[in-house]
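A protein chain is absent from this complex, but the other protein chains hold their places.
Chain lettering (A and B) follows the sequence in which the chains are written, and residue indices restart at 1 in each chain.
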Amino acid sequence: MKIIKTGSAGTLESSDVLITVRSNNGRGVQITLSSTVEKQFGKQIRLVVLETLKQLDVTEAAVDIQDKGALDCAIQARLIAAVHRAAGIEKINWEEMR
Amino acid sequence: MPDVIQNHTIPEDILKQFQRRQFEGAYTHTPHVRVDKGNRSLPRLNKLVDTMEQVIIKSGLKDGMTISFHHHFRDGDRIINMVMDVIAHMGIKNLTLAASSLSDVHAPLIDHIKNKVVTQIHTSGIRGKLAEAISNGLMDNPILIHSHGGRARAIETSRLKIDVAFLGVPSCDVYGNANGYTGQSACGSLGYAKVDALYADRVVLITDMLSEYPNTPFSIHQDQVDYIIKVDHVGDPQRISLGATRDTKNPRDILIGSLAARVIACSGYFEEGFSLQTGSGGASLVTTKFLYEYMKEQNIRANWALGGITAQIVKMHEEGYIKRLLDVQSFDQEAIRSIGENRYHSEIDASYYANPLNKGCAVNKINVVVLSALEIDTDFNVNVLTGSNGVLRGASGGHSDTAIGSGLSVIVAPLIRGRSATVVEAVKTIITPGSTVDVLVTDRGIAVNPRRPIVAERLKECQLPVVPIEELKRKAERLAGVPEPIEFEDKIVAVVEYRDGTIIDVVRQVKS
Partner (left out) sequence: MKDRLRRTMLYVPGNNTGIIRDAAIYRSDSIMIDLEDSVSYRQKDAARLLVYTSLRTFDFEGVETVVRINGLDTPYGREDIKAMVRARPDIIRLPKTDSAHDVQEASRLILQEEKKNGLPEGSIGLMAAIESPLGVINAYEIACASERLVGIAIGAEDYVTAMKTSRSADGVELLYARSAVVTAARAAGIQAYDTVYSDLNNEEGFRQEVELIKQLGFDGKSIISPRQIKVVHDVFTPSAKEIEHAQKVVEAIDEANAKGSGVIAVDGKMIDKPIVERAKRTLEMASASGVLSRKEGRYHA
């Protein structure tokens, strides 16, 4: 998937995450993370994000994450939504969803 | 007329036998009475001092000494900051600060620590920016964390020698009789302050309400007090006591509290004449509320409650369901009113409450206690001091005291808070050893310490969702994931003393 504009999804509520995806001008994947549980789950969050981007075949994106303690499934959901919005793609390919 | 007695010289050998000196005049060796008896134009005898600086000079406070404070004003306290500012201004250094507990409002201590005014801290709890700074290595010396009972023990056995106690009191007369339930800054029980007043070398009372003499009934006695200073405000009344404690509407607290009440009701400890201590947190209050319903339904009355006394407990007492109240800390307006009016609502000091080495403290006889936890591990050890990120943020308080003393200790906590699991493989800091912790009640299951098989049986018979604690840990991991271990430096920033004076754990500096 190609990122053509800015797309974001999620909220700053407790246990949620606000993810904003932009184009990274051809410089690959870049993640900026600010999390209330940075020390405990920073690594895990980045892992989930990278894995999900791979599944979506996104090779170039600037992903900004403002996390308030969201669980993996919420991070995935918000990221997939943000990517599709940023790619201008409305229809999700459910068959390829995990 | 001269103050000399004629013709009553005492024989030398008598003086030698009794090892005394000859009488030298009525006023010579009795410092606190008027020399000029009968001079009614002199001001009435008092211990008042005009300024804090003068008080500190008179108290003889020098570098390296130990000063103490109580925490009955909770988040409304102004005493510590007020006194420390003057001490710092006077250039006194290297003090040991023995404050019974510290909160968010004491952040200004950070500067005093940086400037070496304070170089040691003994306390039960620490929060906010001060706690974070200490966790990040602010102090050269580790702070000492003790329980409420442990502090009393340390003071009474002279392990902790207080040179000057600075005790804020809501009302006081000119000679030092003080109580906690009159005045705009009323705080109720002065239980923690009383131990300091008894044992400190010098006792300074700081009040915003000077009463007529004698200010009876009193908690702190005139015979214990050296100096008194009147200030405008000892604390912020809005934050000293909780207003009307509203029933929590948080459904999770309600769920946990109602489960905990059922646990107690089914445990075998719920019988006529039982005794109880619960806290002031959301889930605790709910537990008490539901327990009250069971008490009314089954016509069971408690003989006494220990506290941490709240409006809820006062109401149960006044409605005839708890016979007596023992109070070391009054949380809200109702508790304050009650302790002031009711002889069956008794103030107890910290030693009576929980000192393990006196002739028998209150926690020894309590049946059921409801407590909280930041973390609890699969051995039931409890951490109420450090958060999931390893930073200091809580208090030892009466946790380890009541856990061991009680017949049944019940921990109430959500299984996960945000993304942080409460049930873990090993707690970061042990405050209360698992051998004293009986039941854990969470929103996703109940665990009973294997040391209490009869309790476990009873709870299962009542159809309560009892599972092994390992299963709760796994549930937490499945939900939130397994966190990276927090990284610490080698430097120790806090030493945790168990109530008997031994060291049970240490807290290290967090890696930035």
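Here, contacts are C-beta pairs under 8 Å (C-beta built on N, C-alpha and C of every residue); 3 or more make two chains touch, one makes a residue touch a chain.
Owing to the predicted nature of the structure, the values given are computational and were not obtained by experimental measurement.
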Chains still shown that are in contact with the chain withheld from the display: A, B
Contact with the hidden chain (one of B:I254, B:C361, B:L392 or B:A447): B:I254
Chain B residues that touch the omitted chain in the full complex: 249, 251-252, 254-255, 443-444, 463, 478-479
Chain A residues that touch the omitted chain in the full complex: 9-11, 13-16, 70-74, 76-78, 80-81, 84-85, 90-92, 94-95, 97-98
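Methods note: only the chains that are shown with their structure count from here on.
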Centre-to-centre distance between chain B and chain A (centres being mean Cα positions), rounded to whole Å: 47
Chain A-touching residues of chain B, taken from the complex the two chains share: 388-390, 418-420, 479-481, 483-484, 486-487
Touching residues on chain A, where the partner in the complex is chain B: 14-15, 36-37, 39-44, 68-72
